[in-house]
Every structure is written in structure tokens, then in C-alpha cells.
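After the C-alpha cells below, expect a handful of questions from me.
Omission of a single protein chain aside, the complex is shown with its protein chains in their original locations.
Note that the chains take the letters A and B in the order they are written out, and that residue 1 is the start of every chain.
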Amino acid sequence: MPIQYYIILALVLFCIGIIGVLIRRNAIIIFMCIELMLNAANLLLVAFSKMHNAAATANNTNVGIEGQLFVFFIMVVAAAEVSIGLAIIVMMFRNVHSIDINFLNRLKN
Amino acid sequence: MNQLVYLIPLLPLIGFLINGLLRKSLSKSVIAIIGSGVILASFVISLVLFFQVKSSGGQIINYFNLINLDKLVIPFAFQIDQLSSLFLLIITGIGFLIHLYSAAYMHEETNEHYGRYFAYLNLFVFSMLLLVMGANYVIMFFGWEGVGLCSYLLIGFWFKNDNYNYAAKKAFIMNRIGDLGFLLAVFWMIAKIGTVNYTDVFAATSNFSSADITAITILLFIGAMGKSAQIPLYTWLPDAMAGPTPVSALIHAATMVTAGIYMITRSNILYSLSEVTQHLVAIVGLATALFAATIAIKQNDIKKVLAYSTVSQLGYMFLGLGVGAYTGAVFHVMTHAFFKALLFLGAGSVIHAMHHEQDMRKMGGLKKYLPITHITFLVGCIAISGIPPFSGFFSKDEILAAAYAKNPIYWGIGVATAALTAFYMFRLYATTFLGNFRGSHEQAHHLHESPSAMTIPLIVLAALSVVGGFFNVPEVLGGHSSLHQFLSPAITSEVVHEASHSTEYMLMGISVAVAVIAIVIAINKFSKKPELQDAQGFAKVLENKWYVDELYDNIIVKPLNSLGSFFKNIIERRGIDGMVNGVGKLVNYSARQLRLLQSGLVGGYILFMVLAIIVLIYVWINDNHILSFFYKYF
Partner (left out) sequence: MAITEIIFWFLSALAVISAIMVVLSKSPVHSVLWLIAVFFAISGHYVLLNAQFIAIVNIIVYAGAIMVLFLFVLMLMNLNKETEPQKNLWMKLTGVVSGGCLLIILISLVRQATEIKGKIAVTKTGDIGLIKVLGKELFSSYVVPFEISSVLFLSAMIGAVVIGKKD
């Protein structure tokens, strides 16, 4: 498939994620939208990986493998991030009994 | 000997530093010895130098380049020639006598002020020496500014009295006006021929257009007006009487006011090329001479009379400069330095004896209490009145003869002024020394002759006043005009006037006769019944100095003040403050509004982040267009 299709698909997903972040107030939903954006990036990385692999000469088959390894590491980091993030949300819920991010305005003071 | 030249100004500078820095720890006698000693040493060196110049001519001594810019090179150099060596003698000689006199006169001051006084005095002499010795207009300008500063410091020496401070400020400001003219003249020279060395400038006169020369000489003359107290910048000099009396003597006799004369004499080559300026100088000088003499007639303060007399005599010198009698002017500077220093120091002696009473109406009959002062003062009065064979006669006669050769009207006014001079000087003499004592009982009790440190300078100066004229006895009286011959290498544009001996005899006769008549009238009128009551009618106008101060006040000071308050109240408050405060208020207001954006809501921050990313990407895509837009318009 032409690489543009993948790029545009990833962009659409990414922007949906951004819009979700912008219009929702539920911290968990926002968090999920961030995951969505991460996945859009992952998809793009894999697509590029395959693109470079195809463009390379035949005898060097491992060209572009870094893209997929990178996706793997992003998933690792995402998993860690989610565990911490959810822990923070749980703690926030305990303190303010809500997960509305508009209550996260302590920085103002 | 040449290697010692730099010591002449350096020694007073060292004296200034020692006295100025250590004034609290030195005793008065040490201060006086240092202060006077350095001047005496300078005098001795100057004396040796004088004879050396006399035998082998002058020279220019270069030390280093003061300013070295591309094509403009201004060396720090001294020019020792006939003219400057003569002035050096006057400055250091008279200066030394005044220092000596001051040591006794100022003895009542505390240690600290005593040291300060001598420090200023030394600095004054240093500046004047720099002025005279400099080999270019810039060095002269240093000295020129230096004497202005020192006169300010010394006139305001008793700085606790506000009026004295005003007088000091007045002197300084008046001088500044003149200095501006001087400075512009120097700039003009630099712009036209790119050099300020006397020798180069005078050699390059052909590079000037006649308009340039007229402009430069007039600007220089404005500088001289300020320093040498000519109309219209003369009013500071009488007010300068606020300073201690020896300072007045120093300002009036040896230094400061002679700077203008020296400068014009030095530039005689330029001046003789501009007819217009010469006429201007002569007329201003003459007007000043007459004007100041009329004021002097009605002054009651002993020092004020002498001050106006100085202004008047300076007018004479400018008359001499204007008619091309440069030697005559220099000669008059010399004799005037003798008798004016004598008169001021004598007045100081009187004031000292009278416990700082300066009003002549409260004196009288001091003849028998102050014998030495009386005799020397009388000598000074005769000398200034121009009675032969005292020194004033010769110098004044020379200027008058030159004036006659140029224009008999000049001569007529000059003689009238001479008569007035004789009249007011003997009015002063008669009121002070003749008749009966009119002061308080207590003052009468304490009347005493001054200490020898004060009388010795008086005697020396009196002797010089008597014989000073013989340095330049004109040919018509059997002399050799030795000063003329001596100065001729330095003053190349002297106008030689040819007059028959009979004419000269007649001119002398008339001026002497007029002076004698004036003296007789004055003594008759004032020795028995001096005018004690306030003046009436026209005399009142004279007593109030033609209301010139009030005139200046009204046409210059008050408009300036109202302009100042306009700037202060309207421009400053509304405009500049308004601008500054407005910026402050704007920042404050916009900060208040922008603060609302910092809501603390995460959503808002993310929104701004997204918007910023959009803008950045847009800029990145279109950077060529945006950059060309900026290049086009900025």
C-alpha cells in the first residue's frame, strides 16, 4: 500500500486523540486518548519500517528493523506510564473524589 | 634648562595635591610654606627661563601626543617664547606675593580650610600656567577650563554663605558661555585645517577664507569676553568679590582675567587678518572701559570699586588689542597686574584691620593707623590714574596713542575713561584714608597695621608699580621701547603707528592734565565730607550698576526659569512621566488580563500547546514566504 495511506490514517487517529484530549474532562478518557495517539505513532513506525525494508537491497534483509524495535520499546514505556498514571488518578480520586481534570488546578495557587 | 620647563606647572600641581590631600594633618605653617614655596620655585625657574629666552629665543617642547586620531594629532607641548615667558613671570611672581600675603590674611581659618584654600590657590596657578605655556589651543583650553573651575571654587570658598555660592555659580556660568565660543572656535579650526598648534595654525592662515577667520576670531573673542569680563559677560567679576580678598587679587591681577588678553595676543596673526573683529574688539573694549568706570564712581564697597576698575582696565587692554597695539595691551597687563594686585592687597589689609568691614562709608582717616598700607595704596592709585612716572602712565599712554592713530574718537573716550578712573580711585582713596574715622568705637580700638607677611608684598608691589613702566619707555621720552623689541618675535602683527613727537607730547599732556584735574576734584570733594547718604536720581542708576543684573535677570534668567518649569510641570510630568507610567500601567493591565489565561486548567494549557504546534508547523512549512515577508518589510 502507498505509504501516504498509512501516514494519513495515523494522522487521523492522532488528531482524533488530540480532539479527545481537548474536549473531554474525564482524566481516564484523556489518558485513553493519549494511548490512542501513541498507537497512531506506532502504526506509522511500523509502516515506515516496512517501507525502508522494501527500498533496501535484497541481501540486507534487516534494514528498517529499528522501527519495529522502537515500537516494542514504546509499548514498554507505555505500559510503565499507564501503571504510574493510573496510580496517580486513583490517588487523585481518593483526595478530591473526582477524576475531573478541572479539579487539577492546584498549580494555579 | 629646557628639561626643567615641565616643573613650572608641575610644582603648583604637587603643592595642590599635598595641600589638598593632607590638609587635615599638616600644620598651618607647613601648608603656607608648601603653598608659597612651590610658586616661588616656579617663579625662580621662570626667571631663569626668561633670561634664557631673552638671549636665545623661544622654542616648543613636545612631550607626548595627547590626542592621536587619524589625521588629527594634538601634542602635549609647551611653547616657551617671549610672550609666554613674560606671562609666566607675571603669574608666578604676583602669584607668589599673593600666596605670601594669604598666609597671613587667612590665618584665622581652621587648619582644614586653610589647606583647602592653598590647594585651590595652587591649582589656580597651575591652570593658569598650563593656559599660558600650552603650545596649542587645546592645552590652552585645559588651562582655560581649569581657571574657570578654580575661580568657582575660590569665589565660593566660604560656601556656608548662600550669596557667595550664587556669586560662584554666576562666575562659572558666565565663563561657560564664553568657553563655548572658545570651544567652537577650536572645532572650527580642526574642521578647516585639522590642527590646533599655534605655529601650524598661523602658518596656514591662507587656508582659511576671510569669513572663517572672522568667525574664528569672533568666537575666540566671545571666549575672551567671558574670561576677561567684557560686555556683555562682565557681571560675574564684581560678584567674584565674594571670595577672600587675596583671591580677588589673584583673579584680577595675575591670572584668569588676563587669559583673554593673552589668548588674543597669542592669536594676533589671526586677529590682524580680520578688520571686522578688530573693530568689534576695540568697540567692546572701549564700551566696557567707559561703562564700568561710570559704575565704579558710585560704588561704596571698597572691593566693588576695585572690581569695576578692573573691568574698566580690561576694557582698555581690549581697546589696545583692537587697535593692533598688542604690545601695549601686554604691557598694560603687566603694569595692571602690579598696581591692581597692590590695590587689592591694600584693600585686603584695610578690610583685615576693619574686621571684615568693606563699606567705605564706615572708614575714613585710616592714614594714621595704617601707614604702610596708606603709602602703598596711594602709589597704586597714582599708578592706575596714569600720572608719570608711575607705571600706569606708560602703558595707558601707549594704548591711547595707538587708539589715536586708529581713530581719534577712540582716544577721546579713552581719555574720558582715564579721567573717570582717576576720579573714582581718588574718591576711594580719600574716603578711606583721609578725613575722620567713621567706624564704630570698637573698630577704632582695634585698628592696627597688618603683619609683615602682608606688608612686604605690598611694598614689593608698590615698588614694581613705580618702576614697572620703565621696562618699556617709549622712544619719544628717550627710551628704547624694550618690551616691543623683546616681544617682536612673538607678536608679528603689531601695528606700528607713526606720529610726530609733538602729537605724542600733546596726547600725553592732555591725558595727564585730565587725570590730575580729576584727582584734585576727587580729593577736594571727598576728603572732608564724603557722601554718606544714599544716592539719588542718576547716581542711583550708577550705584545699581545700570540695572544690568536686573536686565539679565529679566530677559534671560526668568524666561529660562519659566521654560524650565514648563518642562518640569508639563513635559516632564505629563509627557515623560506619563510615558513611563503609561508603560507601567499598560504592563500591569495586560498582566492582569493575561493572568486569566493561567487558569490552572489542564485543558486550557493543552489547547494552547496544540495551537502553538499548529502555528509552528505552519511557519515551518511556509518559512520561505514568511522570511521574505520579513525581509520585505523590516
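In the analysis below, a residue touches a chain if its C-beta (ideal position, glycine included) is under 8 Å from a C-beta of that chain, and two chains touch if they have at least 3 such contacts.
None of these values were measured; they are calculated from a predicted model.
Panel shows chain B; residues 603, 607, 610-611, 613-614, 617-618, 621 of it touch the chain omitted from the view. Counting over the whole complex, chain A has residues 1-9, 11-13, 15-26, 28-29, 31-33, 35-36, 39, 42-43, 46-51, 53-55, 61-65, 68-69, 71-73, 75-84, 86-91, 93-94, 99-100, 102 touching the chain that is not drawn.
Following the convention adopted for this analysis, only the chains that are shown with their structure count from here on.
Averaging C-alpha coordinates per chain places the centre of chain A 88 Å away from that of chain B. Residue ranges on chain B touching chain A, taken from their complex, read 598-603, 606-607, 610. Those residues of chain A that touch chain B in the complex are listed here as 18, 21-22, 25, 101-102, 104-109.
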